[in-house]
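Missing here: one protein chain of the complex. Every other protein chain is in place.
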Amino acid sequence: MVIYAFVGVSVLLLTVVSKSHRTMNILSIILPASYLALTLFTLVYAAIPTYSLGGNYFLVDHLSLYEILISAFLFMLAALYSRGYIEGSIEIHEMDRSSLKLFYVAFNLLLMAITYAFFADNLALFWIFAELTTAFSAVLIVILNAPKNIGATLKYVFITSTCMLFSFIGLILIFTLTENNLGAGTLNWSSLMSIASTLSPAIMFAAFIFTFVGFAAKSGIVPFHAWLPSAHSKAPAPVSAILSGCVTSVGIYGIIRIYAIASQTSELPKISWFLIGFGLMSMVIATLTMLNQVNLKKLIGYSTVENMGFLLVGLGIGTPLALFWMLFYTLAHAFTKASLFFSAGILHHQYKSVRMEHIRNVFKFQPFAAWSLILGTMAIIGMPLSAIFLPKLSILLESAKLSPFLLFGLLIIFLFVAGAFGIFMIKLLSKKEEDAPGVKRYEASLGMKIPIVILLVTVFALGVFFPQQLNNLLNSIVSELKIG
Amino acid sequence: MIIASVGNIAQILIVLILATAAVIIMKRDIRSLIKTYSFQSLLLALMALLYFVETGSLTLLFLAIIILVSKVVIIPRFMGVVQKRLNIKRDVKFHFLSPVTSLLASITIVLFVYLAFSSILSELNRFNSSLFLLGATVGMSIVFMGMIVVFTRKQTLTNIIGYLTMENGVVLFSLFLTELPLLIEVLIIVDLIMLTLIATILAFGIDSTIEEFHARLNPFHDSQKKASEEIKDLEAEQQ
Amino acid sequence: MDYLSLIAYGILNTLFVLLISPLFISLIKIVKAHAQKRRGPPILQTYRNLTKLLKKETIYSTNSSWIMRATPLVNIAALLVASLFVPLLVIPQPNDLVGNIILFLYLLAMAKFFMALSGLDAGSTFGGMGSSREMAISALIEPVIIVVFAALAFAFKTINLPDMFRGALASNVLVDPILILISISIFIVIIVESARAPVDNPETHLELTMIHEAMILEQSGKNLAMMEMSSAMKQLLLMGVLINVLVPWGLTSDFTAPSILISFAAFTVKAIVLAVIIGLFESSCAKSRLFRLPGLFAVALFLSFITLIIEVFA
Partner (left out) sequence: MLEILFPLGLASFLVAILLPLFASKLTNSKTPRQASLIFTFFACIAILAFALEIILSNKSFSLLAYQIVPSFQFSFLVDRLAAFFLALVAIVSVAVAIYSVSYVEHTEHDGRKNLIVSFMNIFIVSMLLVVASFSMFSFLFFWETMALSSFLLVMVEFEKKDTQKAGIFYFVMTHLSTLFLIFAFLFIYTVTKTFDMTQIRADPIINSVAFAFLFLGFAIKAGVIPLHKWLPYAHPASPSNISALMSGVMIKIAIYGLIRFLFLLPMQTWWGILILFAGAVSALIGVIYALKEHDIKKMLAYSSIENIGIILIGIGLYVVFSVAGIEAIALLALIGALFHTLNHAIFKSLLFMATGSVVNATGTRDIEGMGGLIKRMPTTGVLFLVGAVSISALPPFNGFVSELMIFQAFFQTTVLSNPFLEVLLIVALAMFAFTSALAAACFVKAFGISFLALPRSEKSKNAKESPKLMLIGPAVLAVLCIAFGIFSLQLFGVLGFSFPLPNMLFIGALLGGFYAFIYIALREVANRRERFAETWGCGFPTQTFKMEYSASGFSEPIVTILKSIFRTQKKSERYFYDDKNVIFKDGKAEIQLINFFEERIYLPVAAVIRKISLKVNNIQRGDADLHIAYAFVTIVVFLLIIWWFA
């Protein structure tokens, strides 16, 4: 923990002092890399779960480490990617060189905020860090100097923070509840888990609902989702990747934690159906919106909403198996999404836009991006060989045990999702028109291609080979969460 | 005896805070909105002080001080400066609800909140006295009223004030329900200030034309570039 | 089974068909002529035509391909094989080599397929017309034929023609009412398959009317002879089916000279009667428009369906 903080701060300082883009970029590659290393180290050698840093405010357990692994990995690749990307966007005057520093500082701060949010054991602390992530990612979105971005960011800040206030109210409820039971109130997740079964169901239910509001807003669940597609489509590609990969998963993480507590009470079925309901709603709305979408990044953003919905459904089903696969799904989804956003970024620099009408002759100009988009699409709609196929199938399986109608509904939704993606990609990639005179090929740097390759390879490797360590990790998470 | 009097004062304060919230909903002149907000925060601080007097827990004293410093002094000042620079006097356009209707709406909200909380909080032995329930309900309702402000007003500044009101509501709520650890209180305030800052910076972007935005944004970006050429580039890029 | 008698049967039946089938072509011509108050051609006219054609040289169109050459041979071969399936004089012992009713039909279809191709081959205007119409008509009549034969199969509990005849011979009821219905359908089938009015008009070479003639328009010399021969054989075979199903008496299953003679006589008489009926029927009705024909086929289909339904429910 301390090391995390130390590394983070030092890198931050270095970034602030450093002048050239290159050093900043390298530094912000180093930070997530070191986090990755640290996390793996703790995962292997440290005794988990343990408290650390100042009494019982922070907890290191498998879930947090898992989430941090994902985030750090994505951040590393995003940093690697953003070197080339940001250069490109400076060239096309989307962004001025002066804001580079701000960008990287915010980038690293965001990583740190996310890390500590995951480590936080005290829910209020978690809440605060979540708020901080909102702040930093807001900066990252608004970094491009276009009025649209400001609109998107405002949307983001207002929707999330207003909703987050409600989840704070929920936390207060939990606090007084514990105070009522124990005398001294606590918001520490681990101690809450220990007494969860004694808490009054009614208030717990209320608290859950209130907290849900905020965290749902952070993870873009309908009807709190509006910020997500616009922010994702406006933000620079690496940021979009992080947003849909990590920031949303912060929200889901919060929901998981609270759900773990609430599921100890007698209100479990109510809460489960509540979650499933919201999950389905998000999926339906998102899918229907995707169906005639002309903006590539918006499409991908809405698909994030849809996937978050599916995660909620998986959580709501709440059997250990469903939870296991739902956790794996977060990873698979994060990676695939990131790859898609990266590819979209390349297209954006080629055509100065991600709208259908401006993109043409993709195979001629950007064969690499075209193929990575195809593969990413295959992955995201859960074709076999992709890592999403297994968790999807298994969660569907669990849903079938719950009710065949739920299964059928989900299947229909997935049909539409696949249709939306497929039709969009077919139209997009097979557009062959006379391109405007003087269009020259945008050379995506190697640094932009490598992350995509890494991500896709990981996704497709995980699709057919499920490492034992991951299996153990997920199992231990499930056992710690005591759900089901 | 003292409890009773305290109770009375508390009730008065609560009602006053509710009233200020109503005023915030009604008012159109931004400067007076800011003033009302700081007055509301002042009341909140007094409430905290009152509790400190009653229970004598230092946390509350600190809380009062923090509120006094941040919400009564700093934020309103800041907002005032911003408002001057943007020179937007009034916020006359409304979405969805006119002030009157939003007041009516908030009455029903108060009712709902009361229903909900009276139904669940009754289990907590702290709620034997109606005062706490009243406080909690009012706090909650103020949160909602703030939200109404957020989504009915067009000007971003007003939205921010609405958000701040919500936050006050939360503090009131927490005051009546329980007392949180100091650290958390502090952090929340910090966080609040931060968000306000960002939102306000963005407000420049939305509430003013692009040129002004850049002219004003550059100091934040510590850039040496001339705004004008950027704008040229921007136009070039937009064509 | 002893193959010897089977071979004997084969030779006998085939030769019989080969020899006697042209007779009925001219016979029907004569009947029609008399119906029109004309003296028809002599009874042996068709034989004369055939020999004359064999003497003539063969002319091929420069557009045509080997299909043109192959078709007549395929036709005649298919019909010769088919002729093994319809015993006209003697019913062979039960055997699984010949007699499958569906195979019989598809042999005829094969002949028709190649005839249609040859019609298209020369690239003339009429040939294509002929084959197109022919295929249309045969497609329409096909369900009728199949259902009719299904009805027969149901009636006699076999799908083997000789066995059917044997069954018909065995059933000593005078005439099964069901068979009446079937035989009407078969009669229509004969009319259609042997290209007679009202479906086709074998006399004229008028563009509007001709179907079968149009297809063989480009054939000449020995090829034409083969085509004529095969259509004559086809007609005779179908007649044979009708006769032997409806009035099988005289047909024997033992392989002795007297019984063969008897059945020969019997069959010839029955066939002549049937030919006369066909002639009269043909001269009684005019060539109808192509697109009127479905009506006629519908009648046939209706009858055969009725038959089937009766059989199913009775």
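Each chain carries a letter (A, B and C) given by its place in the written order, and its residues are counted from 1.
To be clear about the criterion, contacts are C-beta pairs under 8 Å (C-beta built on N, C-alpha and C of every residue); 3 or more make two chains touch, one makes a residue touch a chain.
Everything numeric in this text was worked out from a predicted model, so none of it was measured.
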Contact partners of the omitted chain among those displayed are A, B, C
Of the residues A:373, A:429, A:456 or A:477, I need the one that contacts the missing chain.
A:429
Give the residue, chosen from C:8, C:33 or C:159, that touches the chain omitted from the document.
C:159
Can you tell me which of C:28, C:107, C:179 or C:296 touches the chain that was removed from the display?
C:107
Out of C:78, C:91 or C:210, which residue would touch the omitted chain in the full complex?
C:78
Where the unshown chain meets subunit B, residue by residue
95-96, 109, 112-113, 115-116, 119-120, 144, 147-148, 150-154, 159
If the hidden chain were put back, which residues of subunit C would touch it?
54-67, 73-74, 76-78, 80-81, 84, 96-100, 102-103, 106-107, 109-110, 112-113, 116-117, 119-125, 127-129, 131-133, 135-136, 138-143, 145-147, 149-150, 153-154, 157, 159, 218, 221-222, 225-226, 290-291, 294, 301, 305, 308-309, 311-313
Missing-chain contacts mapped onto subunit A:
151, 154-155, 158-159, 162-163, 166, 202, 205-206, 209-210, 213, 217, 223-224, 226-227, 270, 285, 288-292, 378, 383-385, 389-390, 393-394, 396-397, 400-401, 404, 407-408, 411-412, 414-416, 418-419, 422-423, 426-427, 429-430, 432, 464-466, 471
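Definition applied: only the chains that are shown with their structure count from here on.
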When you draw the chains as points and link the ones that touch, which shape shows up: line, ring, star, complete, or other?
other
For subunit A paired with subunit B, centre-to-centre distance based on mean C-alpha positions, whole Å
30
Determine the centre-to-centre distance between subunit B and subunit C, using the mean Cα coordinates as centres, and give it in whole Å.
101
Please compute the C-alpha centroid of subunit A, do the same for subunit C, then give the distance between them in whole Å.
79
Per-residue overlap in subunit B, given as positions that touch at least 2 other chains
none
In the complex, subunit B touches subunit A at residues 116, 119-121, 123-126, 140, 143, 147, 150, 156, 159, 163, 166-167, 170, 173-174, 177-178, 180-181, 184, 187-188, 191, 194-195, 198-199, 202-203, 205-206, 210, 213-214, 217-218, 221-225, 230, 233-234, 236-237
Touching residues (chain side subunit A, partner subunit B) in the complex:
92-94, 96, 98-99, 101-102, 122, 124-125, 128, 131-132, 134-135, 138-139, 142, 145-147, 150-151, 153-154, 157-158, 161-162, 165-166, 168-169, 172-173, 175-177, 179-180, 185, 187, 200, 202-203, 206, 352
